[in-house]
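Every protein chain except one is present and positioned as in the full complex.
We just call them A, B and C in the order they show up, numbering each chain from 1.
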Amino acid sequence: MAKVPVQFTLNGSEKAEFVEGGTTLLHALRDKIGDTSPKGGCHQGTCGACSVIIDGELRLSCLTLAETCGGADIRTTSGLAEAGVLHPLQRAFLDAFATQCGFCTPGMIMAAKVLLDHTPNPSREDVVEALSGNICRCTGYEPIIQAVLTAARANSQNAA
Amino acid sequence: MELRKSYFADQRKDGLHEIGQPRPRLDSPGHVTGKTAYFADRNFPGMLHLKMVRSPHHHARIRSIDTSEAEKHPGVVKILTAKDVPHNVYTILILIQVGPEDETVLADGKVRWKGEAVVAVLAETERAAQEAAAKVKVDYEVLPAVFDMEEALKPGAPLVNEYHGQNYYLYDSGECRKVRFGDVEAGFAEADHILEQSYQSSPIEHAPTETTGCVVMPEGNDRFTCYTNTQAMFFTLDNTSIILQMPGSKLHFVGGTVGGGFGGKVDVIVEPIAILGAKLTGRPVSFIYSREEEMQISSPRAAEKVVIKDGVMNDGRIVARQVTGYTDAGAYSRHSPYGAQKGAAHYPGPYTIPNVWIDTYCVYTNRTPSSAMRGFGVTIGDFALEVQMDKLARLIGMDPLEFRFINAYRDGDTKAHRQPTEGAALIECMQEASRAANWPVAEKYMAMSSYKKGA
Amino acid sequence: MAIRRGRGVAAINYPTGMNLGGDPTQALVHSTPTGNFMVTLSSVDLGQGLKQIMAQICAETIGVPTDRVTIDTADTDTGPHCMGTFASRGTHRAGNAVIQAAKEARQVMLEVAAEELEVNASDLETDGQGNILVKGAPQKSISIFDVALSAHFKRGRSISGRGMFLIPRSYPEKETGAMKPSTCYAHACTVVEVEVDDETGEVTVLTVKNVFEIGRALNPKMVEQQLVGGSWMGISHALYETTEPYYPNRDHGGTDFNQYLMPGPGDLAQTEIIVLERPSADGPYGAKGPGEMCANPQIPAVANAVFDAVGVRIDTLPITPERILRALKAQAAN
Partner (left out) sequence: MALALQTFSTVGDANAALKATGTRYLGGGTLVVRAANEGDISVSGLVRSTDPSLSAIEIDNGKARIGASVTMAAIARHPELGAIAKAARAVGGPAIRNMATVGGNLFAPAPYGDFAVALLALGATVDTDDGEMPIEDFLAGRDGSRAIVTSVRFELPKAENFRFLKVSRVKPKGVSVLSIAAALEQAGDSTVSSVRIALGCMADRPMRARGAEKALIGSTLNQDGIAAALAAAGEGTSPITDPIASAWYRAEVLPVHLGRLLLG
């Protein structure tokens, strides 16, 4: 079968792979490159577990074809901690006990990251809207909302 | 959250070092960094993908299955039908002697619900498996189906499952599990009011964010490692051993880190057929439910119908309660006979009632087999019981919360199943709810205690 | 148009563990040469945090901090039998097995320490920080690190233990149903406030006040996680969820998270959780199983609140806007 070359930056490092035509970015990241932090919860675009950041925008990797990502800057949750130091969002999720089974967590963190990148001091409503494409079945959402608000406060205190 | 330490302080040992401490979860760092390994995070070279050909009919005879075109499809490695499964008819609870075996791994001669697995296709890619699955030809003779539990229990209804011979599970106690305590008819005769009401639910889905699935790796020494998100490792291993007629020593299951279960991953569905595929091809096999399969193919919580007839006195005492519960098992037992049994044990709820009559039925219909879910056998019963309690209170003009105090079970009370009540705390929960919700009740109720009367 | 407000209450209990018993769980505990402890199980963590709780239970029993305990679970080549994680049995059954295994290991540990300190093992106690002290003479002590080294390299002892927990199976009497379904029960009482739009049947849950009695909150933050999530699921079950919206008609079953309805982050009620602890006689440190029952009382409480608000009884789940609207129209017609 004919394979297609794809080349992009993942969490700052260059990646080049040959994939089958029609391969989703989710599949390429997980099964070709070995970054399993995006999760395949539905492959329908309805759960958000596969959320990644492409060129600064939140996207669903399950509905994005890898071959449309040539030259893109792709960020995933596995690349968020720097030199072993957790990102404030990751720290806030830990402290708020905002993870249970953990399957939705990487996608939630991606959604929250994009929010805080654009809106450093979000309202609760902003957070709710930002997380609205991500399904969590364990927590009832409240601890996750609180974690994002806490991370935002921590960020703004650091900036001050 | 608030811990109210004032209740039961005499029974609790405080001052422990680790217990009662809000220690951080040791698994959370893996969750927030995306490093936690779930079963599907293992990817092996040469892995095959399993897709199921499923019944489009609710009830049908299978006249023939033709896989010849599918076998020729590029990328197809193996196609499995019922004849390939060594012990094709099974039931999960046979391990604890709850039979009969009533379900096929792959349909043999008949399908009993829309979505039932008929043919398994193993191919190099998911796409090739999907394309080949579309080429499998199954010739069906559609049979009349039954979806309504009451219809299913009527004489002359289509027979859902021949392994049972009737559309209900036959307990050692007969067509239903029974509890008989006191004299319910005498209770009704003495009651000031009688209220009979019917409650109904529809099936619901566990909807974990991670769908059911497994990845199987042949170890090369006639053993197979199965990475799975089952909720019960040995339950799955032992049932697989029976289905595949393979010694348990050949099976190695690895799991324990699951993306949500809620009871939906206690059925043994994906592992046996995936291991069979790995055995017959010598290749790693992945069988992961699509979200659509998780929603409509995996077992839901059963629909239930609950009929409650109560006799109540004007002073608030419930003197008789008769409950008839129906659990819609769908086409196969799975855990439903256990669930209906659990319901029988749960009624009449956390209340002390002198005359109780319980019948719980496990009914077969032509729908997706139901199984365990969070609150199994109890959740819908509690809905029915507690709405009934509200209606009874209003019927006799009493505050619904006070009405519950009057009937609440306490230490030493004998339950309908004849066990003495121990460790009750319903009254204290209601007292605290009264305070928290600013729903005042009479002082005598706030002075009550669950502790053994007279003690 | 009118938005009508109502409140409802429900009280429940829930059995811990597999109904009728007969559901074994076993555990093995051993120390490493430097006094860290390994708990080997085949129990499954579904996200509720079983691994963490088993670590805390083992740590408490042995007398070390929780971070000195590692959980190795759910590998059938190494883990002893567990019936599975379901029926609110994980903490209760596996916890008891871990306690038993840890007690056996602790006894060996104390015996080795006794030899090192030249006292009787029965005179020793642990400080929870990783040290073994002589009761009444705490200046005479030895670290568990040194005890483990001694056991491994000097005394030839295995600081290890086996644990098993099995409640004998009960068989219901055929005619009367006499049986022993469970050994302990958790309890709850929930009060829910709702608003109902009487023109559309839409329900908004305003507040949910839950009181749960769960035996013992082994880790209060994890208990809170489960209770908050469970309360949300109960509301979801009451008002939203169904795989067969037109049951018993089989058509229009949802196949994705757009069609299978659950409350979103914009639908959250103000939720309060209060926990009472009446330790169970046979629970690990008194714990019962809170995992399932925490999602039950909200369902009838919502149904009762809807009645309180608009005077119609919806006796069929889920309590959809359509069912409410139909009932309101029927009520108006009468």
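Here is the rule we use: a contact is a pair of C-beta atoms (placed from the backbone, for glycine too) under 8 Å apart; a residue touches a chain by one contact, two chains touch by 3 or more.
Not measured: the values here are computed from a predicted model.
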| item | value |
| --- | --- |
| Shown chains that the omitted chain touches within the full complex | A, B, C |
| Touch with the omitted chain, as defined above, among C:Lys154, C:Lys174 or C:His252 | C:His252 |
| Sole contact to the chain not displayed, among A:Pro5, A:Gly22 or A:Pro120 | A:Gly22 |
| Listed residues A:Leu10, A:Ile33, A:Leu58 or A:Ala92, member touching the removed chain | A:Leu58 |
| Candidate in contact with the missing chain, chosen from C:Ala10, C:Val191 or C:Met262 | C:Met262 |
| Absent-chain interface as seen on subunit C, which is shown | 1, 199-201, 240, 242, 245-246, 252-254, 258-267, 321-322, 325 |
| Positions on subunit A where the hidden chain makes contact | 1-2, 4, 20-24, 43-45, 48, 51, 57-60, 62-65, 67-68, 111, 114-115, 128-130, 132-134 |
| Missing-partner contacts on subunit B, residue numbers | 51, 74, 125, 127, 130-131, 133-134, 290, 292 |
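By definition in this document, only the chains that are shown with their structure count from here on.
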| item | value |
| --- | --- |
| Pair joined by more contacting C-beta pairs (A-C or B-C) | B-C |
| Centroid spacing, where centroids are CA-atom means, of subunit A and subunit B in whole angstrom | 33 |
| Whole-Å gap between the CA centroids of subunit B and subunit C | 17 |
| Where subunit A touches two or more other chains at once, by residue number | 42, 44, 46-47, 97, 100-103, 135, 137-138 |
| Set of subunit C residues in contact with two or more other chains | 46-47, 49, 221-222, 224, 228, 230, 233, 256-257, 262 |
| Residues on subunit A engaged by subunit B in the complex (per definition of touch) | 20, 22, 30-31, 34-44, 46-47, 49, 76-78, 80-81, 86, 89-90, 93-95, 97, 99-106, 109, 135-138 |
| List of subunit C residues in touch with subunit B within their complex | 7-15, 19-20, 22, 42-47, 49, 51-52, 55-57, 59-60, 63, 65-67, 71, 73-77, 79, 81-87, 128-129, 169, 172, 174-182, 184-185, 187-191, 209, 211-213, 215-224, 227-228, 230, 233, 237-238, 241-245, 247-250, 253-257, 260, 262, 272-281, 285-286, 291-293, 295-297, 299-301, 303-304, 307, 313, 315-318 |
| Contacting residues of subunit A [partner subunit C, same complex] | 42, 44, 46-47, 97, 100-103, 127-129, 131-132, 135, 137-145 |
